[in-house]
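As structure tokens, the structure follows; a few thoughts come after it.
Note that one protein chain is taken out, while the other chains of the complex remain in position.
Chain nomenclature is as follows: A, B and C, assigned in order of appearance, with residue numbering initiated at 1 for each chain independently.
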Amino acid sequence: MEHLIDIVLLGLLMITGFAIVRMRSLLAVAMLTSIYSLLSASLFVVLDAVDVALTEAAIGAGISTILILATVALTSDEEKAPRHTPLLPLVVVIATGAALIYGTLDMPHYGDPTAPVHRHVAPTYLHDTPGEIGVPNVVTSVLASYRGYDTLGEVTVIFTAGIGVLALLGYRTRRRNSQGPGNRKLVVLRVIAKLFFPLILLFALYVLFHGDYGPGGGFQAGVIFATGFILYALAFGLGNAQRIIPHQLLRIMAAVGVLIYAAVGIESMLLGGKFLEYRVLADDPVTGQHLGIMLIELGVGITVVAVMLIIYYGFVSRLHSGDM
Amino acid sequence: MMDLVLDVLSWVCLLGGAIFLLIGAIGVLRFPDFYTRLHAVSICDTLGAGLVLVGLMLQGGLSLVTVKLLLIFYFMIFTGPTAVHALAEAALQSKLKPLVDDREP
Amino acid sequence: MSELLGHYNYWIVIILMMTGFYTVIARPNLIKKIIGLFIFQTSVFILFISMAKIEGGTAPIIEEGISVYSNPLLHVLILTAIVVSLATTALGLALVIRIRQAYGTTNEDDIHVQDEED
Partner (left out) sequence: MFTTVSIVILIAIAVGLVRAFRGPTLYDRVLAANMIGTLTVLMVAVLGFMTGRPEFLDIALVYVLISFVSTIAVLRVVALRTGSTGAGKK
């Protein structure tokens, strides 16, 4: 049965991909991109990757779509036809595709438990996690502990992207919220936003600290937290959102998150371990691991929230009316 | 005995939800204009989704799963209508005309 | 038949990948190119997650009474890759906005024409 769902979802994804290429209206393409993300996220659930599904839904269907839409709104909607007939690209693409498909013939079958990818370090992680780290979610333990260096690198990449967007788009603070004529139409949205804003933030904290036991962690929680603020900004205007969490604070937060992460590493060195070796952080190795994972997830979360909001503010503050 | 009753109830709810989802989907495909399609989507969002979630709650029994399902239910009954309302508002705002039957009665 | 089912995921992934690739190289609109890149990235995610799946396995969250789990390592790689993909998408879109400011267009062909005129 799961096979059937897998096959149907992949088919739908393929059709959506073709439609995205064919369609000329970029706003429509942005909507299809959002659908594409949702479909791939549900595919990840079918393929057992719950953490990945959580991230893809929050990032692909949420923030990416909003950014693409904001860019379309800032530039132009219609796509011009290409000047040249796309014959050469078509040949290149078909040739590359054929070569890649030829390459897959040597790959192990889908779902094969003896595939080389399952023979290397993954069994060790699965086997050692309960004893060494003491958290049930192996994805969290690999992400935060076994491969903590990688994750530090990723967080730095996010931080750099935030700086890049800041350098390219700058920011414009809005002191006052414009009380334009359109605002009375937002009553329903505002009531709902007031109701949901605290719930979303609470849920983000749950995802952050429950990440050891279920799907979740710093990346996902950060994005959900930022989504809460985006909802607030949509309902009450960007100016009011910036009053709650001003731009200066965001820039500090982005740096603080990375620093917390690196500081945990240095702290563990000072306590006589290696860089990011959490078990020296407490008397009991397992408690130390818990503490370390908690702290670095917090750092990741803070950076991700800050960078997401920096990006969002950067894009949306360029839209003219500033109502959102 | 109690288990059997709960099971049957939950199957009834799930099947009912599925039927409403199907009806909503057909409506989205077949209705003539945007404003009529909104009605079809509302069926999916509230009745269809609600019944499926209730059916799952009956399966879950008294546990954290049911609490989460309740939370999803709670979110859904608020977000669905709000989103549809915002959509209708935005469409009206952009002067999208509803399709009117102007034949003589 | 088993050959077909065994490689179905990979083939669809390659078709998606090529769709994204085609959009990037053949379409002159810069936003469309970035969306093509997004499709390409997602296809890579699906490739990795398909490889991580083990028949009869379940999500890699340890619980009593379950012995087969899907591969957590690939999940970790893709989890971080998704966040990085957002970072690249955001940077790309920011660049598009700046290019539009400088050239007044998001069409690559028009930009080339303007560059040649200068």
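In the analysis below, a contact is a pair of C-beta atoms (placed from the backbone, for glycine too) under 8 Å apart; a residue touches a chain by one contact, two chains touch by 3 or more.
Values in this document were obtained by computation on a predicted structure and should not be read as measured data.
Asks: List the displayed chains that the omitted chain touches in the full complex.
Replies: Visible chains that the missing one touches: A, B, C.
Asks: Which residue among A:Val21, A:Leu234, A:Leu250 or A:Ile293 touches the omitted chain?
Replies: The missing chain is touched by A:Leu234.
Asks: With the full complex in mind, choose from A:Val21, A:Ala57 or A:Ala161 the residue touching the hidden chain.
Replies: Of the candidates A:Val21, A:Ala57 or A:Ala161, A:Ala57 is in touch with the missing chain.
Asks: In the complete complex, which positions of chain C touch the hidden chain?
Replies: Within chain C, the residues touching the omitted chain are 58-59, 61, 63.
Asks: If the hidden chain were put back, which residues of chain A would touch it?
Replies: 1-2, 4-5, 8-9, 12, 15-16, 19, 25, 27-28, 30-32, 34-35, 38-39, 41-42, 45-46, 50, 53-54, 57-58, 61-62, 65-66, 69-70, 72-73, 77, 182, 189, 196, 200, 203, 206-207, 210, 214-216, 220, 224, 227, 230-231, 234-235, 319-321, 323-324
Asks: Against the chain that's been left off, what residues of chain B make contact? List them.
Replies: Where chain B meets the chain not shown: residues 11, 14-15, 17-18, 21-22, 24-26, 28-29, 34, 37-38, 41, 44-45, 48-49, 52-53, 56, 59-60, 64-65, 68-69, 71-72, 75-76, 79-80, 82-84, 86-87, 89-91, 93-96.
To be clear about the criterion, only the chains that are shown with their structure count from here on.
Asks: Report the inter-centroid distance (CA atoms only) between chain B and chain C in whole Å.
Replies: Here chain B and chain C have centroids separated by 32 Å.
Asks: Quick one: report the Å distance separating chain A from chain C, using the average Cα coordinate of each chain.
Replies: Chain centres of chain A and chain C, defined by C-alpha means, are spaced 13 Å apart.
Asks: Taking each chain's centre as the mean position of its Cα atoms, how many Å separate chain A from chain B?
Replies: Their C-alpha centroids are separated by 28 Å.
Asks: Which chain B residues touch at least two other chains?
Replies: Chain B, residues with two or more chain partners: not present.
Asks: Residues of chain C that touch two or more other chains: which are they?
Replies: Chain C, residues with two or more chain partners: not present.
Asks: Where on chain A is chain C touching in the complex?
Replies: 3, 6-7, 10-11, 13-14, 17-18, 20-21, 26, 29-30, 33, 36-37, 40, 43-44, 47-52, 55-56, 59-60, 63-64, 67-68, 70-72, 74-76, 79-80, 82-83, 86, 89-90, 92-94, 96-97, 100-101, 104-105, 107, 109-113, 115, 117-118, 120-122, 125-126, 129-130, 136-139, 142-143, 147, 150-151, 154, 157-158, 160-161, 164-165, 168-169, 213-215, 217, 219, 304, 307, 311, 314-315, 318
Asks: For the complex, which residues does chain A have touching chain B?
Replies: Residue positions touching the partner: 185, 188-189, 192, 195-196.
Asks: Would you tell me which residues of chain C are touching chain A in their complex?
Replies: 2, 5-12, 14-23, 25-29, 31-32, 34-36, 38-39, 42, 45-46, 49-63, 68-76, 78-80, 82-91, 93-98, 100, 105-107, 109-110
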